Each structure stands twice: as C-alpha cells, then as structure tokens.
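Everything on this sheet refers to the single structure shown next.
As you look at this complex, bear in mind that one protein chain is not there, while each of the others sits in place.
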Amino acid sequence: MELRGEGSGGVGRAGKARRGRSREAGGQAARALLGIEREGRARARRRRLTASPQIESSAMNKRKLKESSGTDGECISQVQKMLRERLCHHRAMGKLFGIDQQYKHLLELLKQTTVCGESNSALIIGPRGSGKTALLNRVLKDLREMKQVKENLLEVHLNGLLQTNDKVALKEITRQLHLENVVGDKVFGSFAENLAFLLEALRKGNRTSSCPVLFVLDEFDLFVHHKNQTLLYNLFDISQSAQTPVTVIGLTCRQDILELLEKRVKSRFSHRRIYLMNSFAFKQYIRIFKEQLSLPAEFPDKAFAQKWNSNIQLLTEDKTVQDILQNLFHYSKDLRSLNFLLMLAVSNVTVRHPLITASDLQEASKQYRMDSKANIVHGLSVLEICLIIAMKHLNDVYEGEPFNFQMVYNEFQKFIQRKAHCMYNFEKPVVMKAFEHLLQLELVKPIERPSVRSQREYLLMELLLDNNQIMDALQAYPNCPTDVKQWAASSLSWL
Amino acid sequence: MPILEHPAYPPATLLCLESLVPCRESQVSMLLSIFGERQQLSFPSIFIYGHTSSGKTYVMKTLLNTLQLPHVFVNCVECFTSRLLLEEILIQLQNHSSETRRASPVPCDTFNDFVRLFKQALVSQNLQDQTVYVVLDRAEQLREMEANILPAFLRLQELTDRNVTVILLSEIVWEMFRPNTGCFEPFILYFPDYSIGHLQKILSQNHPPEYSADFYSAYINILLGVFYMVCRDLKELQHLAALNFSKYCEPVVRKEAKERDTRKLWKNIEPHLKKAMQTVYLREISSSQWERLQCEEGELGQIKGLSAHAHVELPYYSKFLLIAAYLASYNPVRTDKRFFLKHHGKIKKTNFMKKHEKTSNHLLGPKPFPLDRLLAILYSIVDNRVAPTANIFSQITSLVTLQLLSVVGNNDQLDGPRYKCTVSLDFIRAIASYECGSTSVKTERTQTANEWR
C-alpha cells in the first residue's frame, strides 16, 4: 500500500513538476505518466541504495522520504538557489566567521575616510580562501547602508589579474571614475596624459569638500610587478598628501608583500596591515558548517525550512559527518574547501531526495579527495605501467638521477628476457610510443628543454611519481599480470 | 530503467542524452546535478581530466547541445595566443543566438577588455538569467599563455560578477596547472578510462549494417585481445577496427567459413592484426596503403614501411665526416690515440677504461666534441690526403641542417663550435658498409667492440 501512496504522491508531484517545467516543454500527459512510474521505480531503487552505510541514517532518510513526499519542486529549487548563492558565489554577503575585530578595524578605517575625509592605506593579508574579499565586501555593504556615507564614496575596484600593466589599470580607473575623457566605455589619450589627468583630478580637491575615493586592489602582489611600480607609487603618494581623501586597500595572500615593495613606495605606505588567518577551532568549524547549510528565517516555506534546519542539526551531531569534517579540517582549514564539500552535497538534493544525508557528504568527500595521479596511472596500458616500473627501479638504483628512454628500454628488456611469457616482446617503436604517451601525460618530465637538435631517446627525464603512488596504483590496477606486480615489488636483488 | 533524472529537463531529452553517452552515465548525472537548473549558480570553474578519448570533449559537447544550455566551446590548441582565444570566445558568444551571421571580430587584447566585452555580450544576448558555460578544451595550452590568463579564467565568475561557469578539459592532472603562488582552486572531476568491457560495448555498438552485431563484436573481441595491451585509445582502436574488418570478413565472403566458426576466422585475422600493430599502428604504412594492400590481396611484405627507406645517400666526404663525428661523440677522447695513431704505445687492458667510461655511451647518448677533433679523426680515417677546402666546412654545416649533426651550445667562431652526432649506430653501419674497403669500417668495428666491452 505504501507504494501506491507514494504513487499518488508521485502524481501530484508530477503534476506540479510539469507546471514547473512547462516553459521549456509543454508537458504532454503521456510524458507525465511515463515520468510517474519511472519516478516510482527510481524511488524504490534509491531506498535500496541508501540502505547501505549506516542503518539509523537510512532509517531517518526513509522517514524523511515519507513525510517529504508533499514538498514540491519550487521549494527545492528555492533551497538550491539560496544555498548555491551562499556556497559558491564570491560577492556573497555571507556571514563572517571569527574575524570580528578585523571587521571592526577595517570598518573604522573606511569610516574615517568617508566621514572625516582622512586619506589612508592598508593591506589585508591572508591565505587564499580566508575570506579577504568577503570581509571587504561585507564592510563596504554595511558602509553603504550608513546614511552619512550615502553617495559620498567613489569606489575603484582593480584586480591584478585584469590590469596586467599600469596603462590598462589607468584606463580602468578613469573609466570607473567616469572622468571627462571617457566616451561610452572607450578611454582616450596616452598613458602619460591619462596619468597627468588623473593626478590632476585627484589633486584638485581638498579633504573637506571633495568626495573621498576608495581604491581596492585585489591580488595586490601582481601590481608590484608592474614597471617600477608607478601606479602604486602615485596612489600611496596621494594617500599620503592632504588632498582629495583617498584610501587604498590592497588584498593579497603573500605574507612577504612588504619586501616586494620598492623603497620609495614602501616609505609612502602607512604600514597598516590586517591579517586574516582562519584561526578557529573545530567547534567553530562545526558551527560554520551548520550556519552555512541552515536556511534563514525569511525562507518562504516555513515548514520545510524548519524541517531542513532540524535535519542539519541532526547531521552536525552525526558521527560520520563529524569524522568527515574532522578530516577536512585537518586537510585544510579554509572555508572554500568546506563550501565545495557542502556544495556537492547540496547539489544532490532533489525533489525525491529532499534532505542532505550523511552518505551524501561521504560521497562528496570521497569525490573531493582522490589522488588524481593515481587515477591517471590507473588508466595506463600494461606496457606503460611496465615502463613506469622500470623508471622506478632506475630511480632506486641511481638515487633519483635523471634517466633517458634508452636506459628505461634496457631495464624493460631485462625484465622481458626474464619473464617473456606474460607479454610478447614489443619492438622499440611501440615502446617509444608508449613512452611518449607518458611524456604527454606529464607523468615523466624532461629536465632540459627538448630541442629539435637532440635525439629524443637520449633526452634526460625525471619521474614525477613516488613509489607509494606507483604501488597503490598497481594494487588498484585491473587484471595486471602477476609477474609485473612481482617485478614492481621486487627489490633489485633479482636483477 | 533511466539513470539520468533531473527536474529541470524533460525526461525525453534526458533519455536521448543517456542513449548518446554510453558508459558515461554516472559522470553525466554528476555534472547534471552540479549544474543544477538553468538559472541556478554553479561552481565558478570545473576542471575535468581523464585519459585521451575518455569522452571528455564528446560528453561535454553532447550534454550542452542536447540540453541547449548557452555555452561557448573553444579548443585552446587552435587559439595559440591569448588574444585569439578571447576573441574566439566573444565571437561564439555573439553568434550564440543567431548561428547564421558572423559578427565582425572585436579587437580584444587584454583580459580587462575581455571582461568588459563579455558582460556586454551577455546583455546583448540577454543571457543574464541563466548560467553560461565556457568550455576550454585542451586547457594545458593555457599554461603557455600569459601568467594571468589561467587564474583569471578560474575566477571568471567573480571577475565578471555574472552567472558563468568555466569548464577546463585536459589530460593532465591539476597539480601540473597550479601556479606557484597558488590560485583559485576549481572543482576537479575525473573521467575514468574505459574498461575493456566498456570498449567492447562501445566499439560493438556501430557494427556495419551488412553484418550481424555479435559477429562484429566477436571481431572486436579479437582486436582488443591483440591491441589492448599497448593501446586503449578509443579512437585509435576504432580506426584499426575499421581498417582490418574487411580482412576479417574475407573467409565469410569467400564462403570458406560461416559467421559462426570464430576459430577459423581468428586463425585468419590474428597474424594480420599482429602485422598491423607493427605497421599501421606506428603509421609505418599509411592507412590507405594498408587498405589497398588488403583489397588487392597483396603480400604484406611488398610495401616497405617508412623505416625501410632509412638509408641516406651522401657524398664521399660527408660520409667520412659523419663517421668521424660518430666516433668522436661515442669514444672517450683518451682512446683516440689508441685507435687512430699508427704506432701508439702499449696500453694495459686493465685500468684502460675509467670507471665512468664503463657505462656504455650507447646508454648515455653522444658527447659533444670540438671541430678540430672531428677534422683530426677525419684526416686519419680517410686514406688519401684531404685538403681543408671550403667545401669540407660547408659540408659540416649542411650536415647540421640535415639534422645528422647538431651544434651544441653557442657557436661563436673564435673558439671552435662543438658538435654532436645525432644518428644511430645502424645508420653509421649502413653508411660505412657502402664505403667498401675503407678503413672506416675497421675503425668503426674496433670502436663498437670497445663500446660493448
């Protein structure tokens, strides 16, 4: 009877779903029907699947399924939308975790600029994914909301990845400030003209009357490499002198950033630095995890939101989940990897599978942490594997000295003469072809630039795999001949 | 029982998609769930890696086309400069809605302009409300371009502040891409290689119309038996299968065997395939020649592969120059006296070779040598006296242009240039044997003897 119940639920659901997707395909009744029973079967299958890892979660899961049979596609897609926004959008105004005083500091700084018109300069330093951008965005957002700041702040956002030299950067600045020499989005005039013009424009004003300008330099370290740091010099210079209030905020992940600055530039920089280390204990980590997943109060479908959140609560207490998080936490603390994990889990949420389960997270983490090289090795042909093993032996003999194809081939020949029966003897070109495939996959790397002039069998190479990787890959390798395995395992004594 | 299911797309489309991607359902469903619905956000950048012909490109193409997602598909090998690449993307974006008219290419040199123009294009094609996918095939080429290109693409979503997902396809693992200052990490997805079962299935799928499916699959079975050891490249295998099938069918056509008795057929085809591995697989014989051979019942020996034509006809002195160069680059200097002087002092066999010379030079490859040594050896191995005329020197340089010698390091004229001999022992043997009765042969014999001691 259960099945029928679900079936009926299926009908309703299918109906709604059809309405939901009627824009791309005017759903015909036939397809809807077809849809129904497929869904029915699929659910049956899924239950069978989810019954695997731990009992209580799957039981919970089943309960969820039954009661969630009412929830509809829109609601789910709502959830998806919201969480995806949160998890993998960068301008996301998400919550900040454990960096409150940095937040205060920065906010204070900018307020000084905007309100009292103080010029200033600061660097936000922290490893990748430590939420530098998030912090800044948050501050700016809050800043904009203050009324005395309204329309009283010009922002210029630069990024080291985009403005690869000062010429481009300058054009970009003028464009963003809407100075006079901008028509449409074209900027006219030479580099010198633009610079002069800009400086002029900035010098004109004084700290009381004119509107403060905020320069945000993302990937600050890249700006350092520009030709004798003209841009940085000028910006810092202005921020020093009492003219139009200018504040320069640089975001970078390099701790040694100050050493990269030229002396004259460095001297003009007010050595304000805001450090972000994601320095939080596992407890906070768990909390973050919860925060990130739980739905806000203003979610339309209250009932579902409440259900969802309670499920999240359950998850956080779940043992397996905690283990997963623990692993990840030790692996890397930055929130981005966490977000990836959650994102994967969330993306599995569908109408028929409305709530995240521990198994999802497990899948995600497995997906997230696999050894790519081992994967590649797994895909190699037996011959190529043999070559890799030969290289491994060479490395053992010559203590990681570079080798060339000729040596590898000799080693391989030795093996073949020992145990020829498993594979017939390939002639050299075939082996060469295999070797080149390894080269193409960059499992092997030439140590000097391969010039046309040199014969490629004598080109010196090095192996980019270590023994463990090789051995693991061999274990996983499907139907690998036994004596190849032996050969790999054998010490050099048998040679 | 369908494997793919997604609320956003009609099941019919999903069904046909599923039929299009055999043995890749799991990856596709993974991708589907990651993409989410049209307007939903997704990972800023996805990095897909896997072996050659593990269906990366194919799957992405079919997926995006069948679901009619707005996308741009660029091959990075084709766009060998960043400018070409960026412009190509923009052009495809502009032509997204109307395939017919080609928009005139917009000049776009820097990534800065690219971002701006990209936004404009999105607006003009009104794609703001749905995710746009930028697929970069053969992404390893991006590393050759300017340093900022790859990181910028990885965070294109952030830079443009639009709903865009960049997908990188490559055979090379992500570790090889990561710049030393680090960058935004993409989401990494692995396309595993096809197992032999998969290959069997896929290859058997499009059997020739005139023969039954299982007959063909039996053939594929044999083919894999021979080639699977060395080659798992689906394309290559498919090619080989197509080439050799006619031969396989011969007995059936000639009514000598039923489609059933695979034993006989195997006997017929097996040596043929072995032969194919040595010739066609290495492109020693071109595929077309191979086919012609089959159809005209020719004995396979009669067309010689490329390597059969290895012998090069050289002028008299060039030969000797080459031999001298070979001797110079494979013999240690200290043995010259012993080999080329008429009356060299007695040398003890013991402690004659130093330790490091024991390892044969044929493993380590040729050593560079100065011009004078080359000439000295030349004078000693040519019987009659050689005048150092301009022609001799010009021959050395023309040998270099022919890639038989190669100049090592900077060749400034004042301290004489150093050369390397880049031909194999067999090549030299061939040349020397053509000089019948010349001393070179003897010298070369002694030298090789010394090599293999």
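Going by the order they are written in, the chains are A and B; count residues from 1 in each one.
The rule we apply is simple: contacts are C-beta pairs under 8 Å (C-beta built on N, C-alpha and C of every residue); 3 or more make two chains touch, one makes a residue touch a chain.
We adopt the following convention: contacts and distances are computed from a predicted model.
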item: Per UniProt, the name of the complex member that is left out, chosen from "Origin recognition complex subunit 3", "Proteasome alpha-type subunits domain-containing protein", "E2 ubiquitin-conjugating enzyme" or "General transcription and DNA repair factor IIH"; value: "Origin recognition complex subunit 3"
item: Residue of B:Q68, B:S212 or B:N391 touching the missing chain in the full complex; value: B:N391
item: Sole residue of B:S26, B:Q39 or B:T81 that reaches the chain not shown, by the stated touch rule; value: B:T81
item: Residue, one of B:L314, B:A328 or B:I377, that touches the chain absent here; value: B:L314
item: Option from B:Y9, B:F245, B:F340 or B:Y419 whose C-beta touches the chain left out; value: B:F245
item: Missing-chain contacts mapped onto chain A; value: 429, 432-433, 436-437, 439-440, 450, 452, 455-456
item: Where the missing chain touches chain B, by residue; value: 52, 75, 77-81, 84, 87-88, 102, 105, 206, 208-210, 235-236, 238-239, 241-243, 245-246, 282-283, 286-289, 306-307, 309-318, 372, 387-398, 401-404, 411, 413-416
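The working rule: only the chains that are shown with their structure count from here on.
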item: Centre-to-centre distance between chain B and chain A (centres being mean Cα positions), rounded to whole Å; value: 31
item: List of chain B residues in touch with chain A within their complex; value: 1-2, 5-13, 30, 33-34, 36-37, 39-44, 49-52, 54, 110-112, 115-116, 146, 148, 151-152, 155, 157-159, 161, 171-176, 181-185, 187-190, 192-193, 195, 228-232, 277-278, 281-282, 284, 307, 362-366, 403, 406-407, 420, 422, 424
item: Sites on chain A touched by chain B in the complex; value: 17, 20-21, 24-25, 27, 31, 34-35, 38-39, 41-42, 45, 73, 76-77, 80-81, 84-85, 88-91, 128-129, 133, 159-164, 168, 171-172, 185, 221-222, 253-254, 336-337, 340, 343-344, 347-348, 350-351, 367, 370, 372-373, 375-376, 378-379, 381-383, 404, 406-407, 410, 423, 426-427, 429-430, 433-434, 437, 440-442, 452-455, 457-458, 478
